[in-house]
Structures are given as structure tokens and as C-alpha cells.
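Worksheet: one structure, shown below.
The complex appears here minus one protein chain, its other protein chains still in place.
Right after this comes chain A.
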Amino acid sequence: MSSNHPLDQLYRQVIMDHYKNPRNRGVLEGTNVDVNMNNPTCGDRIHLTMKVEDGKVADVKFEGEGCSISMSSASMMTQAIKGKTVEEALRLAHIFSDMIQGKEYDDSVDLGDIEALQGVSKFPARIKCATLAWKALEKGLHHH
């Protein structure tokens, strides 16, 4: 298949890399943030565990099942928030939410790999796949 296939803006190489080799996969024991979330319309699910210490995300892991978009998004998210303060992580979640919905978003923060998910905004049926892990993050940190 040629490299300018219309799906290439969705399935970027970096996304496939995270899907195939997920970062921070697993379950942290004895953590203070433990969130299970699923997308009831499609069956995707995520189990997010985080260790929050001194207002920082000291460690984070995820477990789950789902499509390439939902699982790569979870992988990228864990990578991006590890070591960040709770405020920074929540701010990132907010920026991500704007980006994925195709809205104007704060580009002063370096999104790294996450930026590859921008193409998802052009596939409205898949936006929910991308946001699952971030919703779990917000839930976990708000309840913390």
C-alpha cells in the first residue's frame, strides 16, 4: 500500500509503535490511584494504576484491551505524565481533549509522541477510543 493512503494520517507510525510495544504496561501494586474504566459502546477497557507522591506522578502503569488507537493513546499518556506534577498532568489531559476534538489547543507545551494522535480528530467515530485512558487519568487524579 502506498504511503499516502488516507488512513496514514490516522495510523501514524509512532501510534503503531506504541500499540505494538506499549510503554508502562502492567499493574502497580500498593498504589494510591487505581482506576478501571471502559467504553460500554465498544468494549474497550483500561485499568490504570498510579503512585502519586508529593503532588507528582511518581509511577504509572496501564493494563487493558482495545483497538490500536485506545491502547497507543494509553501508552503515550503514561509516558507523558510520568514524573509530572498532578497539575501538569491534568493540564496535559485538557490540552489533549482540545486537540482530539479538533479545537484550538495550547501549543506552548511539547506534546511529544502524543501529537501523532491529532489525526484522530478527523475520524469522529474514533475519538472516544483515544480519550478513554485520559478520562481514566482525570478520574484518578480528581479523586486523589
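Criterion: contacts are C-beta pairs under 8 Å (C-beta built on N, C-alpha and C of every residue); 3 or more make two chains touch, one makes a residue touch a chain; residues count from 1.
In the analysis below, contacts and distances are computed from a predicted model.
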Absent chain [UniProt protein name; select from "CO or xanthine dehydrogenase, Mo-binding subunit", "ABC transporter", "Electron transfer flavoprotein subunit beta" or "Cysteine desulfurase"]: "Cysteine desulfurase"
Touching residues on chain A - with respect to the absent chain: 1, 5-7, 10-11, 13, 16, 20, 41-45, 65-69, 123, 125-126, 129
